[in-house]
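Data block below; observations after.
Removed from the display is one protein chain of the complex; every other protein chain stays in position.
Note that the chains are named A, B and C in the order they appear, and that numbering of residues resets to 1 at the start of each chain.
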């Protein structure tokens, strides 16, 4: 890492596949940030992403990172802060979705894994990064939430438990760190995202393409990662007098989580 | 109104004094919108604002508008749509704050007035404007909320009743109109705003200046209208695949509405 | 009214037809309260109810009361307190449901009427009754809420606006009066009630009977007023160390307001 990037502001994105995280990576890179983006697996995709970003003239470094493993987050934060630069914005975008599973089909290990991905990873990131940001008196931690952050539902035993926990952890972190200049922001993604790496893999390519045709494309019924990224970028640049803690995002044609689709009396 | 402004997108701001509404007016004007801004009274201030905006080269028209009077909103919307241009974004920023009053000190007339300002005015705006926007398949209605939108408190009998009503009306409007391309967005202003016309008048000039020194200025403890306006502008330009229905805004050093200040167990 | 009933504790039920209000009336009467029950119209039904209650050996008086008319609530409260006895528990059970109506089909007068029934009537009751209860250091105000109290939905412009307002008014009343010994309690009825006077009239007798067969009876898919009344009675007798402000009630087979019925991702 040369001096030039040392002087750049750094944006760290944990959970940077081909969906929301990838789009945020591109957005911050295109705005002049050095982006450190991390994904759980797929070294090949990681290198392609880094190559692509550099081909655009951006400053970027990709990392394979399993947030469920000890010391991984801790080491990455340390390395960036020591060798690359000060983290201006960190995005915790690790998903914990496992599809709908009945209680019987949700194993103890699955439930525990959900907690590690959804909650504990964020906690470890916060523990390592927020004191540094507080010492600088500035910084952003943007955290991706989901419909399951605000309500449990059938088959969501693991997902809702960990996403609600993630949200409340954000509230606690905010209560301690906002006063010290660190902006914590929780973004509720309340709809299906046009993301090949997550929704696409869950549905399979054929069903995913069908969904895109029925709901997405010009119908605007799937959240587009590039537009999500614009709001994340806006949130990371709010003035300290005027911070958002929580915002929701959904396609105009999606039914919000608080609405039944059935006839109401 | 000449042809030039006819071709401009129009932003209508109801409740445009020297605080949030005024800042939104300036922001949209500076971005090339024709702004129609309305305030309850003070023709002098209105004309000064219009003069100022025109002196910047902006396109603007000011209106005195009492939202509690019959047909006022209805006529203004009709006039704008017919003579000025299509309303791209309407902002309902009418306050209904009367300070803290005990139940005994809150008269029936006061309570009714609170409802007219807080809820009924928005309802009338929606009834007149949203069908037009729906027919065009596009448009934004941004609605200013407050701490009292999400919780009642001592002395807030009138304010909380009407602001919660306003919020829920937004949810109902969203359920009917989002699908038709109209973006409804409710912004919770959860803190004190550095606004001479509202907070300033409530406190008086001396106490207001003291508050600014203790909490505002470089301490960033008062919401700055110009920064609030940036978020409103961002929200009005989200892509239909990725809309925010609700967001909150507060100074970094303010305690969010859901947090006690007392020691918790 | 003889001395005997003067010594009885009084329960005032506003909105006492053949559903929730009627069942609460019976429950409190059967537990030894003098019940003052009021309904908007139908003198015949009122007298039958009074006759029935007296035939059970209960102490009761029925009143025709239009809460949208000036001074009606005020006079009734005054009359009861002066001539009958101290109101131990007041139940505000006035509905404001008008079925699902689009914004276009919701007239200004309808919206205003919704506010008068849903919010303003409660406010007037509170203004007249709570200071008396506070002076005694004891009393209960139980307020019936609905699904629309916590979320707006398509067609619920009037209903959600007024029910959310009612709920927030309860929070404000609680903040001022709980400390003075007055128990404010808001009960969210989140499902269809087996009530001939409201749901029955809305659906018509044939459709209502069909609904009862498909969802009600031994299927327990409709809220039974007599069981609702048990919970109201419990809430009115909680110890001041242990008060409920809010509770929800729904049939075991109903989908809660926060759950979609569609498959979630």
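What we mean here is this: contacts are C-beta pairs under 8 Å (C-beta built on N, C-alpha and C of every residue); 3 or more make two chains touch, one makes a residue touch a chain.
Here the structure is a predicted model, which means the values were calculated and not measured.
Participant: With respect to the chain omitted from the figure, which of B:25, B:153 or B:220 is a touching residue?
Facilitator: If we include the chain that is not displayed, B:153 is the one touching it.
Participant: Which residue among A:27, A:63, A:88 or A:151 touches the omitted chain?
Facilitator: Answering carefully, the residue with contact to the hidden chain is A:151.
Participant: Pick from A:39, A:63, A:88 or A:167: which residue touches the chain that isn't shown?
Facilitator: A:167
Participant: In the complete complex, the non-displayed chain touches which residues of chain B?
Facilitator: Counting only chain B, the missing chain is touched by 97, 99-100, 147-148, 150-151, 153-156, 192, 199, 202, 255, 257-265.
Participant: What residue numbers in chain A mark contact with the hidden partner chain?
Facilitator: Where chain A meets the chain not shown: residues 102-104, 106, 108, 111-112, 115, 119-120, 123-124, 126-127, 130-131, 148, 151-157, 160-177.
Participant: Over the whole complex, note the residues of chain C touching the chain we left out.
Facilitator: Here the touching residues of chain C are 171, 174-175, 178-179, 181, 183, 194, 216, 220-224, 227-228, 230-231, 234, 238-253, 255-256, 258-259.
Here is the rule we go by: only the chains that are shown with their structure count from here on.
Participant: From the C-alpha centres, identify the chain that is farthest from chain B.
Facilitator: It is C whose centre lies farthest from that of chain B.
Participant: How many angstrom lie between the CA centroids of chain A and chain C, rounded to a whole number?
Facilitator: One centre to the other, that is 45 Å.
Participant: Roughly how far is chain B from chain C, going centre to centre by Cα mean, in whole Å?
Facilitator: 34
Participant: Provide the list of chain C residues touching at least two other chains, using ranges where the numbers run on.
Facilitator: 148, 151, 153-156
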